[in-house]
Structures are given as structure tokens and as C-alpha cells.
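Up next is chain A:
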Amino acid sequence: MRMRPTSRSDEASGTPEGSSVSLMGLFDEGTRTAEAIDALLAAGIAPEQMVVMSGVPYPEQALGRRREWLALPYIVLAGAASGFLFGLFLSVVTPHLYRLDVGGHPAVGFPPAAIIVFVFTMMATIVSTFLGVLWEMNFPRFGPAPYHKLVTDGNLALMLECSPSREGEVRQILQAHNAHHIGEPERMTL
Partner candidate 1 sequence: MPDVKASAERTPRWAMAVDLDRCTGCQACLVACHAENNVPVAGEKLAGYGRWMHWIIIDRYWEGEFPNVRARFMPVMCQQCGEAPCEPVCPVFATYHNPEGLNAQVYNRCIGTRFCGNACPYKVRTFNWFRPEFPEPLTEQLNPDVTVRSRGIMEKCTFCLQRIRAVEMEARAAGRRPADGEIQPACVQTCPPEALVFGDLNDPESRVSQLARSHRSFRLLDELGAEPAVIYLKGGETNV
Partner candidate 2 sequence: MTPRLTRRDFIKVGAGTAVATGLGSAARKILLEPFVRPPEDVLPGQATWYASTCRQCAAGCGIIVRVINGRAKKIEGNPLHPLNRGKLCARGQAGLQVLYNPDRLRNAVRQTGGRGSRTFEPLYWDAALDLLTEKIGALSDPGRLAFLGGLMPDHLYRLASLFCDGLGAPPPVIFDLHSALEGRATADRLSKAFFGSDELPVYDLAHTEVVLSFGANFLETWMSPVAQSRNYGRLRQGPFGGRGLLVQIEPRLSATAASADEWIPVRPGTEAHVALALGRIIVEERLGHVGSHRSYAVLYQDVEVGDMAQASDVSVETLRRLARVFADADHAVAIPGGYLAGHRNGLAGMLAVQALNVLAAQVGREGGVFLSHPAPASALAQTARVDTFDRVGDLIARMRAGEVDVLMVHGANPIFELPAAAGFAEAVSHVPFVVSFNSFVDETAIQADLLLPDHSYLESWGYQVPAPGADRPVVSAQQPVVRPLYDTRATADVLLALASRLGGPAAAALPWVDEVAFLESSLGELVSSSLSAFPADTAGDFWAVWRRSGGWWSEKEIPREPEVTSVVETPLRVVEPTSEGDSGSYPFLLYPYPSVSLSDGRGANLPWLQETPDPMTTVSWGTWVELHPETARSLGVVDDDVVRVVSPFGSLEAPVVVYPGIRPDVVAIPIGQGHVDYGRFAERRGGNPLALVAPVTDPDSGAWAWAATRVRLEATGRRKALARLESLEGAGRESLR
């Protein structure tokens, strides 16, 4: 895989260009990572300056991280609502646009309308969930990003930003919790 060294960080937490270094360390398992995170927090690294990557979903609490707010449920609700309305339009409005009687039924019957509305609501829910979550995750994004392939081999990657002055201190903390591959994160095109 090709590396493209670049100074720009897209994990930027607002610190101005060049005024900060980003470090990445790999851990073998969760507990040490959690301890390392605690130590770093204690050392005054802001939570949003740290990112943990793992090949396995660790519950946030496991790493002592806060849960972040999601727009997803609202996107889904909005989607469902629009699906509902579209269903209504098709099953209730269109029969009146060109009136044709069938089998002595009323132009709009409850059961068919119910089915159509229901199905379209569900369809919209599903689709909006998918698009919603992609949107939340900024996917797709194929640009270069700091990452390490060992993540999918079971390591946890802790990446953080700090001012150059504190780099040594941070490295020590990481080593203290026997992290390996400590250093400038590889930026690889994903």
C-alpha cells in the first residue's frame, strides 16, 4: 500500500497547522488501551484529541470514552415520514387523478391503502437509515487518512494530537502501557 506523507490532518481538533504533532501507538488488547487513555487524560490530553481504532467493536465505556450524539434517529424518522406521505399520495391521491371503478370497490379502500402506505414507510425507513449512517460516517471517503493495517489484525490503535512540546511525555505514557509502533501515524489512502 502506498503512503502519502502529508502534513495536513483531517483529524484536526482545531489546533493550527504545524503547531501540533499527531502520534499513534498500537496496543494488543483493550485493558491496556483504556489505562493508557486514562493516563493521557490525566496528563491533560483532551478526549476529542484522541481517536481509538479497533478491528473489533469495543463498547465506549470499555475504553472510558463518552458516547457521542447521533442525528441518525432523526434522519430515519424524517425518512419514514416522507415514505408515509409518498405512500398516502400513491394510494389515496392517484386513484382520484383518473377515476376508474374496479369491482364495485370505492376509489380508495382502507386495506389496500394501508398496505401501500405501510410498505412505502418501511422502504423509506430502511433507505434513510442506510443513507443516514453513511452520512454520519462521512462515507464514502477514500482520501488518505491516518491508519494502521494491524488494526484489523486485532490491535487497537490510539491516535492523539498534542503540542510538539509534550510529544516526549506522551510517548513515555504510551510506552509505559507497552504500546508499540509509536510514532507519526502512517497516512494511507483508504
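We adopt the following convention: contacts are C-beta pairs under 8 Å (C-beta built on N, C-alpha and C of every residue); 3 or more make two chains touch, one makes a residue touch a chain; residues count from 1.
Picked so that all candidates are chains of the complex that A comes from, given by their letters.
On a predicted model such as this, the values are computed, not experimentally measured, just so you know.
Of the numbered chains 1 or 2, all belong to the complex, but just one touches chain A: 1.
Listed in rising order, the residues of chain A touching candidate 1 in the complex are 96-105.
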